[in-house]
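The structure that follows is given in the form of structure tokens.
All protein chains but one are shown in place.
And now, chain A:
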Amino acid sequence: MPNLLEVRDLSKRFTSAGSAFRKARSMHAVNGVSFDLAKGRVIGVVGESGCGKSTLARLILRLIEPSGGAVHFDGDDLLAKSPAQMRRLRARMQMVFQDPYSAIDPRYTLARAVAEPFEVQGVTPEKPMTDEVAGLLEMVGLNPGLATSYPHQISGGQKQRVGIARALALRPSLLVLDEPTASLDVSVQAQIIGLLEDLRSDLGLTYLFISHDLSLVKYFCDEILVMYLGRVVEALPDTAAPARHPYTRTLMESTFEPDPKKRRLIAPLEGEVPSPFDLPPGCAFVDRCPNASALCRSETPALSTETGHAVACHHPI
């Protein structure tokens, strides 16, 4: 399958303005991220809060401007596009957010919320709008009778379905899902995951699935990118691949199984995630890593892609 998305050395630096009490500081929220996403595949991005997952998502859709790097979507160089061209392209690449409330104006009926992407893009649907909306609601498992309801009248899971219906309105080929189930109960999370699985096979969608939950990512995705402090530290080519990066292993050992017969031995972990501001040279995991050597303090390990299982570590497992 050809690549739908090619991300190259993508970076984003945030600078906090200085004040009388503090000098200006800058940090790399996303640092030299590269990967390919083939049509019809699902890549998971996993990592702890603040590691740059949402920033990466927004960079890919060019909702924010990168500090460096390139994004190709279906052959198009996104950074070379004018705002008008970008707007048109965005119909084909959509995002679903964690907080289904944030994307929907509380004063809109669900019909209006789902129809909004057509207005924004100036696209006239093939069918009459009410039929189009009813079809979209049905597609995400909602009763079309809900079209006249308001967000406060429906549950969190239903709101997330509306968020997905909106994202699907303009028939995109890529969905970037940023923790779409993180604020839902597990019974509802499982419903939404099932829906996403069905939509993927019915509509031939390609997903970039972002989550802090490694079990969920392993369950849902074909390939996995593990992020730590803005960098991809490991790219697992499939979900059965054993961890080679010490951080990935720590993540796996911290992820419990729903089975008392498979309890984990939790090794004490030294230190905490360092501040992303003014990181020292070398590997960002060095203070917590059992394999660390002097080299790790002086040289930042590059993501080596030689074996098809890329890992950014001087002493991989």
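In this section, contacts are C-beta pairs under 8 Å (C-beta built on N, C-alpha and C of every residue); 3 or more make two chains touch, one makes a residue touch a chain; residues count from 1.
The rule is simple: contacts and distances are computed from a predicted model.
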According to its UniProt record, the missing chain among "sulfate adenylyltransferase", "protein-glutamate O-methyltransferase", "ABC transporter ATP-binding protein" or "Electron transfer flavoprotein subunit beta" is "ABC transporter ATP-binding protein"
Would you mind spotting which of A:Asn3, A:Ser67, A:Ser215 or A:Thr300 touches the chain that isn't drawn?
-> A:Ser215
Among A:Ser54, A:Gln94 or A:Gln189, which residue is in touch with the absent chain?
-> A:Gln189
Using the definition of touch stated at the top, determine which of A:Pro2, A:Gly75, A:Gly122 or A:Pro260 touches the missing chain.
-> A:Pro260
Provide the residue numbers of chain A that touch the chain removed from this figure.
-> 48-49, 155-158, 185-194, 197, 212-216, 218-220, 239-240, 250-264, 266, 268-269, 272-273
